[in-house]
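For this view, one protein chain was removed and the others were kept in their places.
Right after this comes subunit A.
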Amino acid sequence: MAHIIIKLTGQSAEDLGPELRARELSLILADIGTDGVDNYGIYNRKLIVPDSGIVVLPEDAPPPANGDFIASGPLTIDGQQEVYHAYRVPA
């Protein structure tokens, strides 16, 4: 399946969650990644996406209540590249 990669502008994990969700129009988040400078959301085509939110947390943070794991990948925040987890949470 061909991925659609969208460059993200959020500068913190708190900003990135809503931004990742905002792109989900006929797209569904599949993965997250970084090139060491910018961060990216990797999406797949899907006609109907869940009515939900997305939160991004450091890998050692406890998962959110009722959160479903979506993807894990490196993100660059404040110049530091670390692994984060993206979760789908109820709207």
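FYI, contacts are C-beta pairs under 8 Å (C-beta built on N, C-alpha and C of every residue); 3 or more make two chains touch, one makes a residue touch a chain; residues count from 1.
One rule holds in what follows: contacts and distances are computed from a predicted model.
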### Query
One chain is missing here; what is its name in UniProt, given the choices "Multicopper oxidase", "Lipoprotein", "Sulfate and thiosulfate import ATP-binding protein CysA" or "Nitrilotriacetate monooxygenase component A"?
"Lipoprotein"
## Note on the structure
Against the hidden chain, subunit A presents residues 1, 3-7, 9-10, 18-19, 21-23, 25-27, 30-31, 33, 35, 38, 40, 42, 45-48
